[in-house]
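All protein chains but one are shown in place.
Going by the order they are written in, the chains are A, B and C; count residues from 1 in each one.
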Amino acid sequence: MRYLPHTDDEIEAMLAVVGRKSLEELFCSVPDACRYEGVMGLPEPMDEWQLTAHAQELAEAMQVDHTYNVLIGAGSYHHNIPETIRTVMSRSEFLTAYTPYQPEMAQGTLQGIYEYQTLVTRLLGMDVANASIYDGASALAEGLLMGLRVAKKKAKVAVSAAVHPHYREVARAYLEPTCYEMVELPVGPDGRTDLSGLAAIGDVAAVAIQSPNFFGVIEDLLTLGKDIHAVRALFITSFTEPLAYGLVKNPGACGADIVCGEGQSFGLPRSFGGAALGMFACRDEFVRNMPGRLVGQTQDLDGKRGFVLTLSTREQHIRREKATSNICSNQGICTLIAAMYMASLGGSGLGELARLNYSKAEYFKAQLRAKGAKIVFDSPTFNEFVVEFKEEFRPTYERLLAKKIVAGLELGKYYPEHKGRYLFCVTETAGKEIMDAVAGEVKP
Amino acid sequence: MRYLPHTDDEIEAMLAVVGRKSLEELFCSVPDACRYEGVMGLPEPMDEWQLTAHAQELAEAMQVDHTYNVLIGAGSYHHNIPETIRTVMSRSEFLTAYTPYQPEMAQGTLQGIYEYQTLVTRLLGMDVANASIYDGASALAEGLLMGLRVAKKKAKVAVSAAVHPHYREVARAYLEPTCYEMVELPVGPDGRTDLSGLAAIGDVAAVAIQSPNFFGVIEDLLTLGKDIHAVRALFITSFTEPLAYGLVKNPGACGADIVCGEGQSFGLPRSFGGAALGMFACRDEFVRNMPGRLVGQTQDLDGKRGFVLTLSTREQHIRREKATSNICSNQGICTLIAAMYMASLGGSGLGELARLNYSKAEYFKAQLRAKGAKIVFDSPTFNEFVVEFKEEFRPTYERLLAKKIVAGLELGKYYPEHKGRYLFCVTETAGKEIMDAVAGEVKP
Amino acid sequence: MSTTNIPGANGIIQNEPLLWEKGKKGRRGMCVPASDVPEARFPAELQGQGIDFPDLSEVDVVRHYTRLSQWNYGVDTGMYPLGSCTMKYNPKINEKVASTPQLAAAHPMLADGLVQGNLQIMYELQEYLAAITGLPGVTVQPAAGAHGELTGMLIFAAYHKAKNSKRNKILIPDTAHGTNPASAALCGYKPVPIKSGPNGILDIQSIAAVMDEETAGIMVTNPNTLGLFETNIREIAEIVHAKGGLVYGDGANLNAVMGIINARKCGVDVMHLNLHKTFSTPHGGGGPGAGPVCVTEELTRYLPAPRAVKEGDTYRLDYGRPESVGRVHAFHGNFSVLLRAYSYIRTMGAKNLKKASQLAVLNAAYIKEKLKGTLPLAYNRPCMHECVFSDALLQEDKISTLDLAKRLIDCGYHPPTIYFPLVVHGAIMIEPTETECKEDIDQFIEVVKMIVREAKENPELLRQAPMRAKMRRLDETLAARHPCLCG
Partner (left out) sequence: MSTTNIPGANGIIQNEPLLWEKGKKGRRGMCVPASDVPEARFPAELQGQGIDFPDLSEVDVVRHYTRLSQWNYGVDTGMYPLGSCTMKYNPKINEKVASTPQLAAAHPMLADGLVQGNLQIMYELQEYLAAITGLPGVTVQPAAGAHGELTGMLIFAAYHKAKNSKRNKILIPDTAHGTNPASAALCGYKPVPIKSGPNGILDIQSIAAVMDEETAGIMVTNPNTLGLFETNIREIAEIVHAKGGLVYGDGANLNAVMGIINARKCGVDVMHLNLHKTFSTPHGGGGPGAGPVCVTEELTRYLPAPRAVKEGDTYRLDYGRPESVGRVHAFHGNFSVLLRAYSYIRTMGAKNLKKASQLAVLNAAYIKEKLKGTLPLAYNRPCMHECVFSDALLQEDKISTLDLAKRLIDCGYHPPTIYFPLVVHGAIMIEPTETECKEDIDQFIEVVKMIVREAKENPELLRQAPMRAKMRRLDETLAARHPCLCG
């Protein structure tokens, strides 16, 4: 087997050294009662080319493949990924290393993460960003827990109903066995979070708002932030589409205390939802309550600038049950990819690309309106928006599917009140002709 | 433009330094009469994703694509290529370097080529191998020219008619303007080269035999070599399928003086015939007459083992018109790929894979014979052989094409006397079911 | 210079500034497609100032990261015997499979019928992991080991809640990885530390003494972080079960025992696996990982939703039972990691997975045997996939475990895990994995012996190490005292 270098002679020789007669004998400390009986029930081994052929079969089992135009975002976005990123990221010094526990031989990873942290703080307008959390959902959960730690005695957190439904599910699961309570905040007819009930809840440690929210609506973070701080709660913002901040005012500029979201848009394929990238940032004063790894700048014995993992007294391997989180392995490779993407795009490119996404969505809205469809929320949106059609849309959806277009996400499953309405997303990858094709199929 | 780093300000600043007002002015030394008028007639630039889409269109324009079973060899073979090779070869330190003129910073390339040279000598049973020639055809041409140099006064070379027709064309083109003459040697009914007329030709500097030859037939090199040496000619052997030497006695063991052939089988995709790899080897005594680069072992100032380009007094950059060849750039990357392939396969794997190719061909022969087809030459073959069908095969060929099988190469274009006969090739990539499918379509 | 043949050597690398120390406004490192729609007006009050990223050309970006990569060391560079991390070779073909466009482009919220290929992969992987552990219920949502632990603790909580028994304690051996207590604490459990016995494993009495009805159960890593098999695991499990508790198995060290032990038979109720370790998926810089959780039939109802199920020839996502702990990931976990592990399992099959475990143990046992005369063993018992030494001897020469580790860097090796587990003084935890061949292991052993000689003959070589790496020792205290976390 090509991954197992040992020849029979070598095994013999090594067994002799350790004083065993057979490989089985190496496991003499395992009681019979614990042993695996028989052979594990797995398929026969495949050679490299059988495996490749098998992967091809699985690929063909995907009715919707990469040649389809999938007009769905909802936390997983289709953006162009430059080949340079795949090329550079495939370098084994990055790919096959692990956590940079030995900084002298991991400066590539460490400077790379330090740069990622910096670019993320600039993107979000925050003071510190960590070296990643699993995904946007667990980042939100960690953010809420952090909010509760910071706020000390308070036992409640409030989360906007316009936060990604899956993110709220995860947060609920994290909080379930704890003594903490999670309240949901309603969404107004304008598709924005309604805080009117906030004061009444009382004892709220933190409030989480997503912007652009699940409906694609850009929340008025500035105002919301004021109201939230007014009740002495921490202002947490979440996001699923970081590209928006190339155009839209970022959370930091709106007074956010903790920002947590999903970075997949930045160079990661949709890949059925993972590997994902939980981006996590906060204001300086909270850094010691922050979950996750941090890379910091320092010097070596010669005074040369270098980078190391730092403030690890927050972490499980030092603090154990008192740690700010249990996270150990994070999304390392994904952070480097996101950094490469941000570096490739640059500030100028980020703005241009964000504007393009916005303009595409506005064009698409106009085309759909022209066919009598209703854009459910008239607040500003970024590259996603909710549509209500005059007639049952399903048949149109099916016709478009036959044309290799997946026309949005039906919302009933997530918001019964929005049953029959569709959440659409268009990015730079959606050509005018695709949007026209969709509008073309809509019955006026 | 992402490949052009200069901003307008930088261009301004640099122009100021060189004392020019505009980029145009940099070309003041170019007379108007020489200037390009207007804009070059080229298509508008494409961005990365337009290019990718365009490549996809071109791909779809290939009726026979990678999903077809192409049962043709004839100098370009379909063998499995392990992903490790693509991965390691994509490392930019290999890919984006050039000729190792500065050995201290090119030891990777140099040791890699030295290893390639060594593995090639072992494969072919020769003393020296060079760092490559363009392809098997130019390698043959260079081999013949080298033979003429070594033989001094003699003015003729003889080449077997069973050498790849294209190789002979190239050799002819190379010799055309020279004072040398190239004679062809007939092929006997057994598909092997017939040397009976050799003595009569007289004054022959070198004789070139391909084995396995174009018909897939394994020549009796041992005997041919004796006869060739008997007329005091150099014994040159050519090949298109180096894998054969995992099973078949190699040229060195048969007394060859110069060996030249195509290395594509070793890890290179068919890629429409190129990038190819001209393998070239000879006996020690001829090394100073050899074309192409050579890497040799040496020491650095500390006595550490290292590698450098050597014996370059044979080459054009030193010898100019007196050089042993005009070659400068060679097939560098391809040599490393071939070395990686040979290293991955190892001696044991090479033997096993060669045997498998041979057994596949023998099985296929049996299936075809069973359907009444005639194997034209009954001499031993490796993974290729010539078939004559009872009936006009074209309709069957078309039916098989519809089943994504390309059933061999019709020989009429290359050998009028073999019109209607087909040259078939089966490698490890041809499953039993494919061979059975072909036999199944043959009308008994 | 010693005569020992050392892989590490001096070479040349390139300095490279921070991203924002290079570049020029207006450069572009990737294309932004030309717009095919009219530019739309964006409300000024919501608009940002623009983000201060450096503008770089494609060449700038490629060189930047190429140079950074050359300051790094990976498994493809050389031996990486980082204990408890199973840094085995990552097969390249799995990268190709993971990048199959049809699979990699899939949106996670498409209807089941549109993504059968990916659902099949999830379903079959669940089945394979069940076969490997002996535990039939599997979720692949957790994104790493610790995430799996948390999921496990959520299941513990849900189970006890259903039985409405209030339990707030959990037993955790002092050799446990830090994530164990941290994960338990997240669910409000108070870890009760258990001393491992004199021979490095848990003894039955110490568990019997503390296990009670306020205790939710125990978290056991087996083989444990000393590389020893917890021989009493079944008896311990019986005690825990008898008091109504559950047994959590930390499967991070599964690489030692595939096809050798059956977790179910050991009495384990819930167990996470670290696919990125045992099933060799690359996780450069610290991830991504995948920490699937396997549970008993009885506990399957509590697993996170959704999971892939098969009906006839089609696959669908099952949103599970009301008792489910819910979701732990926005979508289906780190799918691209799952796909690599799937490819690895399909390539290895039962036979080679078991062989891999045997060879991983053989390599560790061989190193233990060869080095036990050179470095003091923490515990001289049959080891599994890793062996742990202490710094007892080094200290005599005023050499620390850290010094040894840094010297190993100069010699061209990634050092072992050091100072963990905490129960061993100056622990040196070596896990070679099965993909290291005998010559390379012999060479490593020689180098360690040489370094221990150097500790006596030329201690400065160790104290000053590393000298060959890009940087000399870095000041971690400075970094923590005056945090500089972004530029």
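Note that in this section contacts are C-beta pairs under 8 Å (C-beta built on N, C-alpha and C of every residue); 3 or more make two chains touch, one makes a residue touch a chain.
All values derive from a computational prediction rather than experimental measurement.
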Contact partner of the left-out chain, one of B:V39, B:A200 or B:A402: B:V39
Contact partner of the left-out chain, one of B:C28, B:A200 or B:A402: B:C28
Sites on subunit C contacted by the missing partner chain, in the whole complex: 5-16, 22, 24, 27, 57-60, 62-63, 66-67, 70-71, 73, 76-78, 89, 91-92, 409-410, 412, 435-439, 466, 468-470
Residue numbers in subunit A that touch the chain omitted from display: 1-5, 7-10, 47-50, 82-84, 86-87, 92, 105
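Here is the rule we go by: only the chains that are shown with their structure count from here on.
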Approximate Å spacing (C-alpha centroids) for the pair subunit B, subunit C: 46
Centre-of-Cα separation between subunit C and subunit A, whole angstrom: 20
Overlap residues in subunit A, where contacts from two or more other chains coincide: 48, 80, 82, 87, 90-92
For subunit C, residues that touch 2 or more chains besides their own: 25-33, 58, 62, 66, 93, 95-96
